[in-house]
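The complex appears here without one of its protein chains, the remainder shown in place.
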Amino acid sequence: MTTLNPRTPAKLFAGTGLMLAAGSALADYTWNFPKPVTPIGRDTLSMHNQFMVIITVLFVVVFAIMVYSMIKHRKSNGAAPARFSGPAGALQWFWVLVPFGILLFIDFVLMGIPAFHAVIDMEDTRTKADMVLKVTGLQWKWKYEYPDSGIQFVSTLATPREQIEGKEAKGEHYLLEVDNEVVLPVGKKVRILLTSTDVIHTWWVPQFGVKRDAIPGFLRETWVRIEEPGVYRGQCAELCGKDHGFMPVVVRAVPEAEYAAWVDKKKAEMAAAAAGGEKTWTKDELIAAGKAAYEKNCAACHQPEGQGLPPAFPALAGSKIVNGPLLSPEGKLIPDSHVDRVMNGKTGTAMQAFKATLSDADIAAIITYERNSFGNTKGDMIQPAQIKALR
Amino acid sequence: MAITTIEAEGVHEWHARPNCSLTPFARRVLIGGVIFISLIVSGGFLLAGAWLVLPFAGLELAALFIALRILDRRDQSSETVRLEGNRLSIVSHLPGNHIHQDFTVGWARLSLEADNGPDPLICIRSHGRCCRVGHLMTPEQRSQFYADLSSRLRS
Partner (left out) sequence: MNTATHTLDHHDGHGQHPTGLLRWLTTTNHKDIGTMYLTFSLLMFFVGGAMILAVRAELFQPGLQLMKPEFFNQLIGVHALVMIFAALMPAATGFANWMIPLMIGAPDMALPRLNNWGFWLLPPAAMLLTMPFVLALFGIGDGAVATGWTLYAPLSVQGGIGVDFAIFSIHILGISSIMGSINIIATILNMRAPGMTLMKMPLFCWGWLVTAVLLIITLPVLAGGVTMLLTDRHFDTHFFNAAGGGDPILFQHLFWFFGHPEVYILLLPVWGLMPHVLSTFTRKPIYGHTAQVWSFIAIGVLGLIVWAHHFLTAGLPVPALLYFMYSTMSISLPLAVLFFCWIATMWRGAMSFETPMLFAVGFIVLFGIAGLTGLVLADVAADAQYHHSYFVVAHFHYALFAGGIMGVMTGVYYWLPKWTGHMYSEKLGKLHFWLTVISFNFTFMPQFFLGLAGMPRRIPDYALQFAEFNAISTVGAFALGLSQLIFAYNVWRCVKGGEKASDKVWEGTSGLEWELSSPPPHHSWDIQPVIKTP
């Protein structure tokens, strides 16, 4: 017997310290859900942690028995095989049935009861809801509407293509940044209504603990009550076509006063945009504004140089539709014309009805830009006021 | 494929029939069960608006039914070769083909003939008549039967 070396505890501490240091070196690796900020998110995380402990215990106990048997009952150890092929006698039957009793308890009591309450809580979207946010999935962006204040806007990926293609260094929030963030007040129960205009999308912010499909033609709902101010990022989670990986969700949660200020600011912006629809633009103004709007809304499919990705996404350069007549002589919409396509889309394809998401000024600018770029030289233009009349 | 031989006084009989472990009761349970479940499933989807499931389920049940019919007909078949005195009688019940022929022992000739498959059948000929047996025997059983019968015919 040797006496305990007095320095052993010190070594132990040093060892633990090393392990901790190694742990902090692993800070880039996240091993669990991101920090939840809603009641549902917290509930989900604690349930998840509890279940992980349960299944880890099950795993360890069951396979410890198996590993023990594998070590002990080896032929090379001289084990002689037993001949039993089932439980014999009441006592053995009892011990055989015990694990299944435990499993029943785990399934329907230990896991089943908290799961039941969580489901009821998660689906209760209506009790004491403070406000409504309507989310519409479109290929490949999100449209947000605040029915209370009439605010609506479209939120698209803000990461430049150069970063995606590796021509520039990637930013901190690569692929998780948008041009228009959703702003929500902290501490309010927000009932979120979801739908889609084309295919199924799924709205997901991991820190909220909610994920719900946006289904075309139907309304689904969920709710959040964000407890801490901050910016929360998520993504579309249902394969929705080409740019499924490029339609992030960014929510900024702010205190109520700040939220009210944001609502006022947003309303003023919308009024200004509406005014933009009233004034008469010059062709150069339209083309300049159109280029910016095109790159944001159209270039993902039709490509920055208008060459498209045929056959799914036709080229605009030299396109019959783009180079066709603008409007009928009476100033009416021609079916399947350029203006019709941009405003009303084409059913059954990824070409959506942009009149639902873009302002009159944007539509007019895009149409004018397309007719005068990529080698298209129509030379004509359309005014936002004309688009407004066609709506 | 099971062969039973019956040996009585002056009589020797070979009776071949296919091995079949599916009892008529089990067959009814199978068909009834599959039809019942398929009807519930496709009926449910019909109510949900997906009526196209029903014709596919019907097609498939028809295929299953035909397969079981084929098996059933095969299971009903039998071949009996009976040697009594100097009379050799052959009774064979095969799907779509029922034969009863009698031969006189002294005139019957045996040969192995393969007409459309790799496995030869036993052919019994006499006076221009020909009768094939061995459909329900495995090649091993057939050659054993051939040897057995020809030795008995010779003796």
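Annotations for the structure displayed:
Order as written gives the chain letters A and B; numbering starts at 1 within each chain.
Quick note on the criterion: contacts are C-beta pairs under 8 Å (C-beta built on N, C-alpha and C of every residue); 3 or more make two chains touch, one makes a residue touch a chain.
Note that the structure is a prediction, hence the values are computed from the model and not measured.
When the whole complex is considered, the residue among A:D43, A:E258 or A:E295 that touches the unshown chain is A:D43. Only one of A:K170, A:K265 or A:K332 touches the chain withheld from this view, namely A:K170. For the chain left out of this panel, the touching residue among A:G187, A:G245 or A:G324 is A:G245. Looking at subunit B, the residues touching the absent chain are 1-2, 19-22, 26-27, 30, 34, 37-38, 41-42, 45, 48-50, 52-57, 59-60, 63-64, 67-68, 70-71, 75, 114, 117-120, 138-141. By the touch rule set out above, subunit A reaches the unshown chain at residues 28-34, 40, 43-44, 47-48, 51-52, 55, 58-59, 62-63, 65-66, 69-70, 73-76, 79-86, 96, 99-100, 103-104, 107-108, 111-112, 115-116, 118-123, 163-166, 170, 172-176, 194, 198-200, 202, 204, 206, 209-213, 215-218, 220-221, 233-246, 309-312, 348-350.
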